[in-house]
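Apart from one protein chain that is not included, each protein chain of the complex appears where it belongs.
Note that the chains take the letters A, B and C in the order they are written out, and that residue 1 is the start of every chain.
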Amino acid sequence: MKKIINDPARVVEEMLRGMERAHPDLVRLLPEHNVLVRADAPVEGKVALVSGGGSGHEPTHGGYVGPGMLDAACAGAVFTSPTPEQMLEATKAVDGGAGVFYVVKNYTGDVLNFEMAGELAQAEGIETDYVVTNDDVAVEDSTYTSGRRGIAGTIFVHKICGAAADDGRSLAEVKELAGRVNGSMRSMGMSLTSCIPPERGQPIFQIADDEMEIGMGIHGEPGTERKKIEPAGAIVDELLGRVLGDTVDFSGSEAAVMVNGLGGTPLMELYIAYARVAEVLEREGVRVFRAYVGNYMTSLEMAGFSVTLLKLDEEMKRYLQAPCRVPASRPF
Amino acid sequence: MKKIINDPARVVEEMLRGMERAHPDLVRLLPEHNVLVRADAPVEGKVALVSGGGSGHEPTHGGYVGPGMLDAACAGAVFTSPTPEQMLEATKAVDGGAGVFYVVKNYTGDVLNFEMAGELAQAEGIETDYVVTNDDVAVEDSTYTSGRRGIAGTIFVHKICGAAADDGRSLAEVKELAGRVNGSMRSMGMSLTSCIPPERGQPIFQIADDEMEIGMGIHGEPGTERKKIEPAGAIVDELLGRVLGDTVDFSGSEAAVMVNGLGGTPLMELYIAYARVAEVLEREGVRVFRAYVGNYMTSLEMAGFSVTLLKLDEEMKRYLQAPCRVPASRPF
Amino acid sequence: MDATEKTLEAVRAMAAAMEERRVELTQLDAAIGDGDHGTNMHRGFRAALERLQASPPGTPSEVLKAVSMALVSRVGGAAGPLYGTAFLRASSALSGREEPSAADVAAALEAALAGVKQRGRAEVGDKTMVDALEPAVRAARQAEGKGVAAMLRAAAEAAGEGAEATVPLTARKGRASYLGARAAGHKDPGAASTAYLLAAAARAVEGS
Partner (left out) sequence: MDATEKTLEAVRAMAAAMEERRVELTQLDAAIGDGDHGTNMHRGFRAALERLQASPPGTPSEVLKAVSMALVSRVGGAAGPLYGTAFLRASSALSGREEPSAADVAAALEAALAGVKQRGRAEVGDKTMVDALEPAVRAARQAEGKGVAAMLRAAAEAAGEGAEATVPLTARKGRASYLGARAAGHKDPGAASTAYLLAAAARAVEGS
C-alpha cells in the first residue's frame, strides 16, 4: 500500500484538520465529531443543507461546504456511514431557524443514520427533512444498497439546492426541488482498478491488467459486467447509452453533464472521454448547458470515471449558475 | 497500460477537443496547432500571457486559460515541448497590441522553443518577453534541464501576472513582477509511483512497493534520493525543510502555500500532508495567506505531491486575490 | 434492587454477551455481509457502559436513552441506527414509569420493534433482526401475566427460534440481500444478536 499517510486509523481526522487549516475562510471543524461546517454557520433564517457519508470520496463531502452549497458535511470512516450523533451535531451547529435539509446518497447505512438523526433533531425542536439520491442506473441492489445507488449526480443536488437555500427558499421548497433534480438525473460509471482503503491495506477487488468493470459502485462494489478494456469512445457509448436509455427522456432537452473522475484517472483521459460525450449528445439532440469534468466524487485512487446527465428546467439553470465558494471549486 | 483513451498517438488532440467542448465560454482551440486561447482573445490593449509545455501535466497548461490568468496555452506531445510554430500561432492569436509575455518552465526544450518563438514574433512586429521559472530546489541539473526545474510554483506566476495584465500593467511591469514571484518561490516534490506515458505504454522508472523517490521531476526524471516510504509527516518535514532551508528567507513572512498532487494521489492524502505543512509553518513563524491543495501540475497518474511556498508582498497578495475564471478553477 | 438498577444490570449483561459473542457474530456477518457485526455491537455496548458510568441515569427510561445514544454514535453501519432506534423507542415508551410493570416492558418491546421496522422497512422473512424481534414481542405479550422476568425469558426463547429460522432464508434487506440465493444456509447476524441481547436481559432480571 503506497500512501502518504501517518496512521491508517487516523486518516479522516487528519484530513479534516488539513481541510480546516487550508480553508479557514470557508470551513470550520467540529473537532470531536468529524463534521465540517461553514465558517460562518449558522446562517440566520436560511434553510441549512447537510450531507455526508463515508470518507474516501473527496472532494465529496467536505469540499462542498461553503456559501452557495452545503452548510455542513459529516465524515464517516472510509466507506462507512457517519453516525446519527455526528449528523445531530451538524444539524445543531448549522440550524438557522428555517429547518435543516439532508442530502443523503442511497446507501443503507447513510439512509438509516440520517433518518435517525432527523428523528433526534426533531426531538430537540429542529425541523428536518431529506432527499435520498439514487442516480446510478447500473444496478438495482448492491452490497450497500437496496434500490439504486446515489453517486456523482448528488453534486448537482448540493449545488442547486444550496443556491435555492441561499435564495431564501423554504424547507418544503428545497425538498421539492431536490426531488425534482434527483428525478431528472442519471449516472453510470466504470473502473479500471480497485482502490485500497487505508485500514484494509489491500485492494477491494482483483482485476486483470486488460479488464475493466462496468457499472461498479464508488466503494468498489461489483457492477454489471467485467470485460476487456475498450477504447474510450466505446466505453462512453456504453455508459451514456445506459444513461440515455433509462427513464428520463433527455432528447431535445438542455442538460448539465458531468464526467467525474474516480481519483486515479488523469484529467487528460477525462477530457478525452468528454470529447466523445459531447459528440454523442450532439447527435442525440441533447444541448449541453454546462459541462463538469474533473474529480467530483472519487473512490480514493481508483482509476475510472462516471458520466452524469441532468435534464434542466429554468429554475435549475438559474441555481446552477449562482455563485458559490467552496474548497472543491479551487478558489484561486 | 490501463487508460481511458482511444489512440495513444492522438491523446493530446482529443483532450484539447474535449476541453474546448467542455468550456466553450472560456477557451477556444486553434485546431491545427494544439493551442488553447481565451474564448474572447485577443483582448485589446492588454498584455497577453502565453504558457505551454509538454502535455500530461493537466490541468497545466490549458486549465489555466481564461480571464485573469493565461491568454493561451501551447500543448506539446506528452512530456515534449511544443514547437516555436505553435507558440508563434498562439502569440499572433492573443496579441492585443500591448505585447505578449511567455511563462516558461525551465526545461531546455521549452526555453529554446519559446525563445525562438519570441524571435519569430518580433520579426512579425509583435513585442514579446518572457520569464523562465525554476522553483524546484531538488536538483541543479537533470535529464531535461540545465539549472533548476520549473514546477508547480509556476501556477502562482500565471495567477499573479494574469491579474496584473488584467489590471493594465505593461509588458515590462509584468516581466518584473514575474521575476519577483519566481525569485520568491521554492518547491520540492516526491513520488511513490511512476506514470505511464500513453505512447510509451510502460512506466518511466521502476520503484519497489516500499520505496519512494524524493525530489523527482514531473516527467519522472530522477530526484535526489530513493528510500523507504515514511509517514506523511516525515515526508513533509523533509520537503518543507529543503524549501525553507533554501535561499529565500520565509521566516516571519506571509506566504502562499501549495500542496500539489501529481495525479494519482487521493485528495485525502494531500490534505493529510497539508495538515502537517500548516503545523510546521506555524512553528517556523510563516503566516499562511492562502493555501492551495489539489492537483495543479500533475504527471499523468503518478502518485506523489510537491510543496511550494511563495513569499508574498502586498502587490502579489492583491493579484492573488483578484478574480479569475479558468477551467481548472472548476467553475460550478 | 430498584427498577433503574435492574435495567442497568440488564444492560451490563447485554454488554457481556456482546463481548462473549463478538467473534461468533462477526463470523456470521462474514458469511453473508461484511464481517463486522460482532465488532460493531461489542464497541457499541462498551460505549454504552462508559456513558452510563460517566453520567448515572435516574430512571429505566434514561438508562435506555443513554444506551441508544451510545449505540447510535459508536456502532455504525446498519445495526447502529436500528438498535439505536429500538432503544430510543423503548426509552420513550417507558418515560414516566419509575417502576415499569410487565405490561410496560412489553409495550416498550413493541415500540422497539415498530421503530426497527419503520426505520429498516423490513418485515418478518427478510432475514434481518426483525425475524427475531417480532416473535419475541408476540411471546412477551402472551407472557405478560407472569411478571417481567418470565416474560423476558419467553421473549428471548422466541427470538432464538426466530434467529434459527433465518438460516434457510434469502435476505431481502441489508447487505446480505445482494447475495441473493447465496445467503441461504447462514443465520442472520442481526437476528442472532437480538436473541443474545434478550437472553442476557432475561438472565439479569431473573438473577436480581
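Please note the rule applied: contacts are C-beta pairs under 8 Å (C-beta built on N, C-alpha and C of every residue); 3 or more make two chains touch, one makes a residue touch a chain.
Since we're looking at a predicted model, the values are computed, not measured.
*Asks:* Would you mind listing the shown chains in contact with the chain that isn't displayed?
*Replies:* B
*Asks:* Return the single residue from B:Ser55, B:Ser81 or B:Ser184 that touches the missing chain.
*Replies:* If we include the chain that is not displayed, B:Ser81 is the one touching it.
*Asks:* Which candidate, B:Pro24, B:Gly109 or B:Pro203, sits in contact with the chain we can't see?
*Replies:* B:Gly109
*Asks:* Where the complex has a chain not shown, which of B:Asp25, B:Asp141, B:Asp210 or B:Glu282 is the residue touching it?
*Replies:* Checking the options B:Asp25, B:Asp141, B:Asp210 or B:Glu282, the one contacting the hidden chain is B:Asp141.
*Asks:* Mind pulling the subunit B residues that touch the left-out chain?
*Replies:* Against the left-out chain, subunit B lists 76-77, 80-81, 83-86, 108-109, 112-113, 115-116, 119-120, 141-146, 221.
The rule is short, and it goes like this: only the chains that are shown with their structure count from here on.
*Asks:* Can you work out the whole-Å distance between the CA centroids of subunit A and subunit B?
*Replies:* Here subunit A and subunit B have centroids separated by 28 Å.
*Asks:* Rounded to the nearest whole Å, what is the centre-to-centre distance of subunit B and subunit C, using the mean of the C-alpha atoms as each centre?
*Replies:* 58
*Asks:* Which whole number of Å gives the spacing of the CA centres of subunit A and subunit C?
*Replies:* Comparing mean C-alpha positions, subunit C is 33 Å from subunit A.
*Asks:* On subunit A, where are the residues touching two or more other chains?
*Replies:* Correct list: empty.
*Asks:* Going by the touch rule set out above, which residues of subunit C reach two or more other chains?
*Replies:* Touching at least two other chains: none.
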